[in-house]
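Note that one protein chain of the assembly has been removed; the remaining protein chains are unaltered in position.
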Amino acid sequence: MPEIIKSPPPPSTDKRWKIVDATIRRHGYQKHALIEVLHTVQECFGFLDEQALRYVSAALRVPPSKVFGVATFYHFFQMKPAGKHTCVVCMGTACYIKGAPNLLQEIEAKYGVKAGETSEDRQLSVLTARCIGSCGLAPAAVFDGDVAGKLDRSETLQRLQKVMQL
Amino acid sequence: MTPTAQVVTLTIDSKQYSARTDETILEIARQNNIFIPTLCFLEGLSGWGACRMCIVEMKGSTKLFPACTTRAAQDQVITTDSPRLRQYRQTIIEMLFSERNHICSVCVSNGHCELQSMAQKLGITHIDLPYRFPKMEFDSSHDLFRLDHNRCIVCTRCVRVCDEIEGAHTWDISGRGINSRVIIDLNESWGNSETCTTCGKCVRVCPTGALTRKGTGVAEMEKDQDFLSYLRMMRGVKS
Partner (left out) sequence: MTAAELENVAEIENAAQASYRHQIRVCAAAACLSQGSDKVKDNFDKEVERRGLNRDCQVKCVGCMGLCAEGPLVAIDGLEKMYQNVTANDVSEIVSSLETKPVERLVCSTDAPFFKRQTRVASEYCGLIDPERIEEYIAAGGYQPLQKALTEMDPQEVIDEMTKSGLRGRGGAGFPTGLKWGTVAKARSGDGRKFVICNGDEGDPGAFMDRSVLESDPHRVLEGMAIAAYATGASLGYLYVRAEYPLAVKRLKIAIRQAEKMGVLGSGILSTPFDFKVDIRLGAGAFVCGEETALIASIEGRRGQPRPRPPYPAEEGLWGCPTLINNVETFANVVPIIRNGGAWYAGIGTEKSKGTKVFALAGAVKNTGLIEVPMGTTLREIIFDIGGGIPGGKKFKAVQTGGPSGGCIPEQFLDMPVDYESLGKVGSIMGSGGMIIMDETSSMVDVARFFMEFCQSESCGKCVPCRVGTAQMLDLLQRFIDHTATGRDLALLEELCDMVRNTSLCGLGMTAPNPVMSTLRYFRHEYLEHLQPDRDAAPAAAEVTA
């Protein structure tokens, strides 16, 4: 009897998982597409966390230790954003035209951290994402996992300050 | 015998032998009681060719070849032992001893350790390389087994046996270079592993005291590796 392979559900309804699924599909669910899929995860989320690795392992039917081994072999893959707090500024088209670069500029001016970097005291990592699926709230950013939208320069700093105090 | 394999004659240490082209130099040597030292190799597992202990000289090339993965070919002339090879092999053992924290006197595998036996066999009395003393952990979370990174030589026998024989692929290597470590699942503790079947094959094939059975004393820590050839026989894998 032919085996019907059920794809596992993505870890959340975050629309970025659809992009990851698209890469998996484009490569025909083949195990050898592991590195390509990890690239897509990192492009979407900025780094590879445990949840993502588990999902990729299940979706491609590759043993978890193998996924971990591959992810940690290649230095391009970030296993975690290095700072205690993360601010992911969305650079999707909608957010971009609504001034997302200004938000980054503001963060850099106040904290001295550019996108892709972590502050000296390792308190803050700033990352950019292709699209977090909050286009209606553009420009949007994620502060330690919480999405905030319709941001302006001052509100971005306010939110960051609040998050850093925790 | 694979369909395309031919029978050839080659010379090892000035004596001629016949062999098949799907046999490795190491296999031919062992059939004929020629000693070539090995560490990462284990019969029944795929060849890894990484410890470099089994390197041999081949006429016509300045390179050295690992006997465990190099296949026989017509008119090969191989030398398995020379002062140069002996010196290189000693340095490999010294490198392993200097790499992590191998302290035989407090290890449960003292007397039953392939790294230790190899050092003794090669006549190593002291290590010339500076000891690195890296800070390494151990994992005692599993009910029956213990992993001690201090004693691991990253031979990958555990990875290979779990992947090829048990089929669970619980083990793999994380990181690279000198930061390589054996890991379980997503770098989880052994006690929490979802894939480990507690079959104990990895412990049996581990050449050192990196993987051991809990509750064993030094005299008891012998590792029985005969199960590999038995399993191959049971599965109809041609030896």
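By written order: A and B. Residues from 1 in each chain.
Everything that follows uses one rule, which is that a residue touches a chain if its C-beta (ideal position, glycine included) is under 8 Å from a C-beta of that chain, and two chains touch if they have at least 3 such contacts.
From a predicted model like this one, the values you see are computed outputs, not experimental measurements.
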Among listed residues B:Gln16, B:Thr125 or B:Asn179, the absent chain is touched only by B:Asn179
Looking at B:Leu64, B:Val77 or B:Cys104, which makes contact with the chain not pictured? B:Leu64
Tell me which of B:Glu23, B:Asp81, B:Glu99 or B:Glu164 is the one touching the absent chain. B:Glu99
Contact residue for the chain not shown (choose from B:Leu10, B:Ala29, B:Cys51 or B:Val161): B:Cys51
Sites on subunit A contacted by the missing partner chain, in the whole complex: 30-36, 38-39, 62, 66, 69-70, 73-77
Residue ranges of subunit B at the interface with the undisplayed chain: 47-52, 55, 62-66, 69-71, 84, 87-88, 91-92, 95-96, 98-99, 128-130, 132, 153-154, 173, 175-180
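We take it that only the chains that are shown with their structure count from here on.
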Per the centroid of Cα atoms for each chain, what is the distance between subunit A and subunit B, given in Å? 40
Mind pulling up the subunit B residues that touch subunit A in the complex? 168-176, 183-187, 194-195
Subunit B-touching residues of subunit A, taken from the complex the two chains share: 50, 53-54, 57, 63-69, 72-73
